[in-house]
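Complex shown without one protein chain; remaining protein chains in place.
== chain A ==
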Amino acid sequence: MSYQGGTPGWLITRHTEAKELLTHKSFSARQEGIISPVPTELAYDGPADPGAFAKTDDPVHSKYRKLVTGFFTVRRTRQLAPMIERIVHEQLDDLEKAGPGADLVEVFAESVPSRVMCEMIGVPESERKSLQRHVETLGRLSSTVPEALAAVSGMSGFLTRFVPSRMDDPRDDILGDLIRGGQLTEQELMGMTATLITGAFDTTGNMLAMGVYALLEHPDQLAKLQEDPELMGAAVEELLRFLTISHLGASRWALEDVEFAGQTIKKGEVVTVALPAVNRDPERYENPDQLDIGRTDHGHLGLGHGVHQCLGQHLARTILRVGYEALFDRFPTLRLAVPSDEIQMREDFVHYGPSALPVTWDD
């Protein structure tokens, strides 16, 4: 297929080849070679900033990633449940105050994960909303170059105020730990902080909103979940598979000419794994287009695969589990306040989700 500017590129839609590509040593995740499979004015064709490890290869990638992985283990992220519950309930208080017709995206879905990550790296609450706007602008493919540059400058303005102030006064949080470790320069600390913020905000926010939307559209599945809360873990996995909010990724480019899946991929050509297609591969899943929270096969690629598999995945799982549980527990009669076909989707974003989700409930 033809990528932006007519560059030849490839699309993978099968599960087996997707896993193979994402662990293949001849394909790179480095920012300078990635071309978007869909048109956008935003092209980042230089190397990633120091510390922005998501867009690098090993050993650079693992050097940075290893410094924070200890904070994102299954056990550590589950221990954050009380903090997440507090934030979730505060946002649900706001939802209740806003009353029927309130937008669940604004009051709940995008607020919870951004507040959680801000707490984990010690970002003051007063900065959260503007950071959220910058992350949103950078994730919107239809943003113009001046809009993106303004967002980049807003982000770096924040980072150049925030990181040095914490270097003088490290707190008991992820950033404090990185500073005390003494292995990173100020630039690298800024890159790491930006990576954690951009990785956590929009992703989990869209999953929270899309998951609620999907459950409201599948009342049989929601009823099953409300009857048996033990199904929550499986429901979260199924929602991650079924919804796959990273709808334009993941992409890699060939470091050399390589034979792959019976094709010759030339050096520099980009291969995109169509994650939503892969997660509904009929060769891999029975009734792939059906949302079935009772499904026991949880080997989806909604969080990627290979060394770049989502660092914050267990944090996301905890936020989603706590979030869905508390929301439907407090608002058992929750439903859309407008007809379903009036819900606008964010199709021009790197991560897919509703732009607003007006909801109502019985008092």
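Methods note: a contact is a pair of C-beta atoms (placed from the backbone, for glycine too) under 8 Å apart; a residue touches a chain by one contact, two chains touch by 3 or more; residues count from 1.
Rule of thumb we're sticking to: contacts and distances are computed from a predicted model.
Participant: If you look up the hidden chain in UniProt, what protein name do you find among "1-deoxy-D-xylulose-5-phosphate synthase", "Ferredoxin", "Protein tolB" or "histidine kinase"?
Facilitator: "Ferredoxin"
Participant: So which of A:27, A:72, A:285 or A:352 would be touching the chain we can't see?
Facilitator: For the chain that is not drawn, the touching residue is A:72.
Participant: Just the residue numbers, please: which parts of chain A touch the chain that's not shown?
Facilitator: Its contact residues with the unshown chain are 22-23, 62, 65-67, 69-70, 72-76, 298-299, 304-307, 309-310, 313-314.
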